[in-house]
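See structure below.
Shown here: the complex without one of its protein chains, the others still in place.
The chains carry the letters A and B, assigned in the order they are written, with residues numbered from 1 in each.
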Amino acid sequence: MAPGVQGFMYPNEVELQWSVLIVLYPYITGLVAGAFILASLSRIFNIAAVKPIYRLSLLTALAFLLVAPLPLQLHLGHPERSFEMYLTPHKTSAMAMFGFVYLWYLLVVLLTEIWLDYRGDIVRLAESRRGPMKWIYAALTLGSYNVSPESRRIDDRVGWAVTLIGIPSAFLLHGYVGFIFGSVKANPWWSTPLMPIVFLFSAMVSGIAAVLVIYQAITRIRGREADMACLDTVAKYLFYVFIVDFSLEMLDLVHRTYESNESFRALDFMVHTRLFFSQIVLQIYLGTLLPIALLAVTQVVKLRAPVRRVLYSTAASLTLTGILAMRWNVVIGGQLFSKSFLGYTTYKMEFATREGLLPAIALMILPFPILWVLLKLLPPWEEQKAT
Amino acid sequence: MDMNRRELLVGVGKFIILSGSARAALNGDTETYNMAEHWWGMTIDVSKCIGCGNCVRACAAENGVPKGYFRTWVERYQVNGGDMEHPRVDSPDGGFNGFPPRGPSNAKSFFVPKLCNHCADSPCVQSCPVGATFDSPDGVVLVDEKYCVGCRYCIQACPYGCRYLHPTKHTADKCTLCYHRITKGLTTACCEACPTGARKLADLKNPADPVHEFLRDNNVQILKPQMATRAKVYYKDLDGAVR
Partner (left out) sequence: MKKILRESEHLVRLALLAAILVVAFLAIRKAVVPAGFGRYGHYRAPALDDIRARPISFAGHEACEACHDEQAKAKSQGKHAQVSCEACHGPLAAHADDPDAHKAVKPDPATLCMRCHAADSAKPKSFPQVAGDHAGGESCGGCHNPHSPAM
């Protein structure tokens, strides 16, 4: 048979259709959803401890959301036709409907919430800055320079409502990506009603972990002390959400193993061979069990702040790797076995081609310079305001 | 030239045939084709397939199928006794050059030709985000290569593995049931080339079509009925071990 193929595959199945770029896409949108939900906690549930990372979370979500469509564009056979998804969306297609969910989330939720929250700063900067920056801020004001307390009160009320719709919208944003996989009845690795929920909880885990890492990194760069009450609260949420996420994944695994249906033997073999490193080692042990254990230690044992900080960043970094591995296992794993259940193929990831490792790495790095620009444009913390 | 009556009649007959349907078909006269009068499918008699690969070659020639990709292919099964769940299956190059012969054995062996099932409830059509793949009014699932964006969702959605991404056009591609032929009164290239009559084009809306007798008088199966795709390629004598 063809090289890299074990057993029998339908002839057209040997080559994988969705590459590492399609692994990146749910990962990035997951970070967006998770970061946003963390921001919402402070706004809707008035959890004061989390307030210091509110604006940072929103900007992180935006930086990643702007990059999210790029792996898809690189993957498409005809990216110049991609706008067709908005012109003639096929209402029965999960992928088509997602285009609108993305647009809704970007425009109506995220950008609106950021604008409403930052409007005071935008107006102030439009009035105080000179040169090209002045025009940028002036454009952002939409021509209104009214920042009276009453108008800001209205902004706060409307922003609260936007955040409120934003939470189910964030759930929809990433749950939908799960549905795009979960609704494919042809693929038993993907087809389960649990898929949107597993995706959503792993998104929250990765988003919270991302903010934890970014916040600690930025405060280190600014030469400041991270707010420990904030870090402790965020870490606590990471821990709780992780327990739920892990339970869901174990439920899926136990259910499959117990029912042991037609697809199980083929999938089980795949997990123990081709997916062993990415699923068992990276996703489960290093990416889930170890960070949960580290976080559990911080919840149960009284530790000094520097120790807690190290444990938090270690746990968060492991989590981010683990959730990336999870996306890999879903997307690539779902294509490594034959729909005849009689064979397996290999993913030949290239390096410097349109869908290779190099653009994947570049796309993962890209949100950070974008975030840097956003942080300069819309500084999140009082001390960074220009005078 | 001295022509007798017989030669004249034969000559006139040839002229009429050539200038009539055959030439019309060759020149693409589609004005007499009404989509509403047809509902296309195919019947496959597994017990007649000899695995010669004629169909695979004919399809590639007729439709310009790129090498290494398959709009139709043939699988060879070997089923050992009662082990229905672990058949030994091979499809070297999709059966393009036939199969390397295997000597006699006690196992049950047979060939199964496969192609797009032109499902009436097609999951690939459902999944297409832009409307590039669709079900024609006469029951053929087709791809609009000028509109396809190449997202490959349809390829993931097909339970039968009959789709691929065209390597140079970068659009989804698959069996068209030789739509350009059947709408002109010809049969598909694979059916034309099949030497044993294992594959036969079927028009379910035509009361005179042999498909009705086929469906009535035989044990008929479709691939993966649990997927509820309402596949329209009907197999006779399809062993339960076939995936």
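Criterion: contacts are C-beta pairs under 8 Å (C-beta built on N, C-alpha and C of every residue); 3 or more make two chains touch, one makes a residue touch a chain.
Quick caveat, the model's predicted, so the values are computed rather than measured.
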Full-complex contact with the absent chain, from B:Trp39, B:Phe70, B:Phe111 or B:Tyr235: B:Phe111
Options A:Asn146, A:Thr257 or A:Thr353, residue touching the unrepresented chain: A:Asn146
Those residues of chain A which, in the complete complex, touch the missing chain: 83, 86-88, 90-91, 107, 112, 115, 119, 141-144, 146, 148, 150-151, 154-155, 158
Touch residues of chain B, complete complex, unshown partner: 10, 14, 17-18, 21-22, 25-26, 28, 30, 35, 47-54, 58, 61-63, 76-78, 97-99, 101-105, 107, 109-111, 131-137, 142, 144-147, 176, 179-181, 183-184, 186-187, 189, 192-197
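One rule holds for everything that comes next: only the chains that are shown with their structure count from here on.
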Computed distance of Cα centres, chain B from chain A, in Å: 43
Parts of chain A lying in touch with chain B, wherever the complex brings them together: 1, 8-13, 15, 17-18, 72, 75-79, 81-82, 84-85, 88-90, 92-96, 99, 180, 184-187, 262, 335, 338-342
Chain A partner contacts - residues on chain B that touch it in the complex: 69-70, 73, 75, 85-87, 89-94, 114, 123, 125-132, 147-153, 155-165, 169-171, 227, 243
